[in-house]
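What follows is an incomplete set of chains from the complex, kept in their original frame.
Note that the chains take the letters A, B and C in the order they are written out, and that residue 1 is the start of every chain.
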Amino acid sequence: MPKIVTFGEILLRLSTPNFQKIEQAQSFNATFGGTEMNVGASLVKFGFDATHVTCFPDNLMGQKAKAYLRFLGIDTSHVKLQGDRIGVFFLETGAVMRASQIVYDRMDSAFANLDPSWFNWEEILKGADWFHWCGITPALSEGAAKACLEAVKTAKKLGITVSSDIYYRSNLWKYGKTPQDILPELASYSDIILASRKNIEEIFSMKVTAEKGKFVEACKMLMEKYPNIKRVIDTDRVQVSASHNQYNGKMWTGEELIETDYQDITHIVDRIGTGDAFLGGFIYGQVVLQDDLKSLQFGVAAGALKHTIEGDQNLVTVPEVESVMSGDKSGRLKR
Amino acid sequence: MPKIVTFGEILLRLSTPNFQKIEQAQSFNATFGGTEMNVGASLVKFGFDATHVTCFPDNLMGQKAKAYLRFLGIDTSHVKLQGDRIGVFFLETGAVMRASQIVYDRMDSAFANLDPSWFNWEEILKGADWFHWCGITPALSEGAAKACLEAVKTAKKLGITVSSDIYYRSNLWKYGKTPQDILPELASYSDIILASRKNIEEIFSMKVTAEKGKFVEACKMLMEKYPNIKRVIDTDRVQVSASHNQYNGKMWTGEELIETDYQDITHIVDRIGTGDAFLGGFIYGQVVLQDDLKSLQFGVAAGALKHTIEGDQNLVTVPEVESVMSGDKSGRLKR
Amino acid sequence: MPKIVTFGEILLRLSTPNFQKIEQAQSFNATFGGTEMNVGASLVKFGFDATHVTCFPDNLMGQKAKAYLRFLGIDTSHVKLQGDRIGVFFLETGAVMRASQIVYDRMDSAFANLDPSWFNWEEILKGADWFHWCGITPALSEGAAKACLEAVKTAKKLGITVSSDIYYRSNLWKYGKTPQDILPELASYSDIILASRKNIEEIFSMKVTAEKGKFVEACKMLMEKYPNIKRVIDTDRVQVSASHNQYNGKMWTGEELIETDYQDITHIVDRIGTGDAFLGGFIYGQVVLQDDLKSLQFGVAAGALKHTIEGDQNLVTVPEVESVMSGDKSGRLKR
């Protein structure tokens, strides 16, 4: 079985049931999420081994988080039990034109306050085929950024494929560094980057001048500067409403622009984690299907299916994705 | 902060969860509703002070109702604890072509049996900017009709704007009076009336003869007879199905007919109270935005959002309404 | 009141709440279903008497099943309490492109292991107007097939109308017989058959050679060979997604092909039992409306409404169906 290692924060997700406003809720559904771990969780369902590296406080909430990762089939042997608290996000589930809203409460989490020396990356990455990280991690603290850098360097050294979700939230960077300070070096060790044209321009301080084909132009500039990067992928989402989205995927392979059809998700159950589900599907495609277009298509189909599942993780199997990928969107009852 | 006073019955709302038929339900979700109070509740979320005047029995159910109003931020200092029971309605939630059904059980409620002398309207309305009532109230009993008349007269005397939802249910009037006996005098003290052309014709015993522009014609006749009335508003609802509605608002300002675009609510969560949410938004527009078209648009956007929230009240804030009003129906996740 | 007798297995239905994957569910909603009983349950809501003939183990689960049938208004006086277990199916509720999935666990159920001598059909069918069975029953065991044959023979003898849902699941036939061995004789006693062209060809070993009008051709061949059969009906379902279906009904009357418009079910609550609801509506039409087109239309409207109700049975009344049948799909709130 192929093996992926992921690194990043896990947050307790407390969501309101039945589209309730937070003000109404007398209870919250409780699960856990984390963009990198969500990618690994998808891949476990597709037959991969997955190890997630993170920190939890050594209390009942940390143990709960660990048990949840085990439930998902994720190896927790490199979870460090240290620190004071687990970050939380409260999710008010929207519908139609009413947007879902997230209230983050993640300051000073065990992960944000990590010490890079806790992680022996040579040992952690032994036997891995893939390493995945996201731009949120280095945004949290200097320690998290350093650990991430060590991880990608080690992965590179060991010949492990590195994918990077260059998604940075401008309001997160509070420890004195900017995305521009940190992300370019991290990205330079990547084989595959998920980024929009705008992300590329902002993070890598590039400016696309072309009138047309701006995404391709940005990709070319990026790859020229960072020759490790072999592929840039992105998705496009049409937000018809909170209950109805359409989206597709595209990729610059260094040679050509590949794009998939749009998936049409008409009755969204849960919007969170759908990008991670796309990435999980895409990585499956790269490793198992070994075809760029099919990777994108598998990713988009997987991401579409995630919109129908409550919680942050995609729990569908390869046959379910293949069925959608091959064009069957009928949702025909399986007996 | 502007202050609204509302007057009317509060019913216990017992609704089936998960689209269950009443026959199936082993539990009911319990909340409270009342068309006038719902208007006030909307306005509390928009920053108004709101006082609701009503009657509850002095028992555990009356106390529960009072606590619920407090939760909504409504001043309950003029709730009279008197009478035997609180009215109830059972709501079976429909979907697609299956209509929602309401079973009313409101006979002899504390409110219906009120004594008009319980309410000192001079004191209640002191400092208020707006008074709102609905045609259901005078339908319930002679006492309720009298109290309502005193309220609108006092409001007029104090220079308070009066809005009237001239919605009468023909099957409610059981105490010997007809809508035609009672509503015209009550309406005569109104500044703003929510009414359809048909309502106007029936209640005020008018007959529109024009071939076209019948709504405007009815409004003109009405305003001529009742010069206090400055605006007539109405909504038009296209019932695609129990799960999908479209609706807009229109207004005769005395000078011109203003109409909004239609809002398209494709995945209805709760249909009840959406007209009240429209009115709450409209009143916000009149008081704060002070623009007729924007009032209608704010009202329609607010009403559309209400379709996505369980319960009788609209719990959205001004920024949420403004976002929809300005054309963003994407429901994009807010982090 | 007209009276229907149905015969078949009842399964415990354990479904995940809120579109959960089976892996996520910490609880299952528990109810019972059975294709033939579901037809009877529909008809009880339409004013029929209904008796269901089946077997339950004489334990707490069998008693629960019996109480559930009573709740539905079905006469349980011919339920045999014998055998070891009640069959179960686990239902994972899908959405959009994610299909619902059923895991069956019905081997060696009390019904499958029945002894045909337990049922005195002369007595059971006394006073009945209609008998209904489905192709799943003879698929389960030799005993079930025999009991079914005795039932239809007796019904025929007593002049009771027999309807047959010739739906066979190829993976069920495990006791040494094939559908081709068993179903033709059973079907020969039917007045009305629900079957697709493909079903007819496979079960009755016929081959339609016509280029066009294949369904009609198949019906003609079938009726020629089995002159008891007076009508063949079928439905066509367009699976837009797991959340959105369209379907209609058609019938060969022996003389003409009748077809209804398509019903459009845009927000499916529960997909299971919709075919049974169609049949229940159709039988109501045959017995009460006594018009072929209206029977089909009533059936299709009833089936459409079933998609909005959780559980296997249709719980709507005649006025609710008539409203949809007459073209009102607005789902307008009924107060």
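Here, contacts are C-beta pairs under 8 Å (C-beta built on N, C-alpha and C of every residue); 3 or more make two chains touch, one makes a residue touch a chain.
What you see is a predicted model, and the numbers here were worked out from it, not measured in a lab.
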With 3 identical chains placed here, what is the total number of copies in the full complex of this structure file? 6
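The definition used in the following text is that only the chains that are shown with their structure count from here on.
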Cα-superposition angle relating the copies chain C and chain A, to nearest 5°: 120
Averaged over CA atoms, how far is the centre of chain B from the centre of chain C? Could you give it in whole Å? 46
For chain C, jot down the residues that touch at least 2 other chains. 267
Residue numbers of chain C touching chain B in their complex, please. 17, 263, 265-269, 304-305, 307-311, 315-316, 320, 323-324, 328-335
Looking at the complex, which residues from chain C come into contact with chain A? 18-21, 23-24, 94-102, 104, 169, 239-244, 267, 271-272
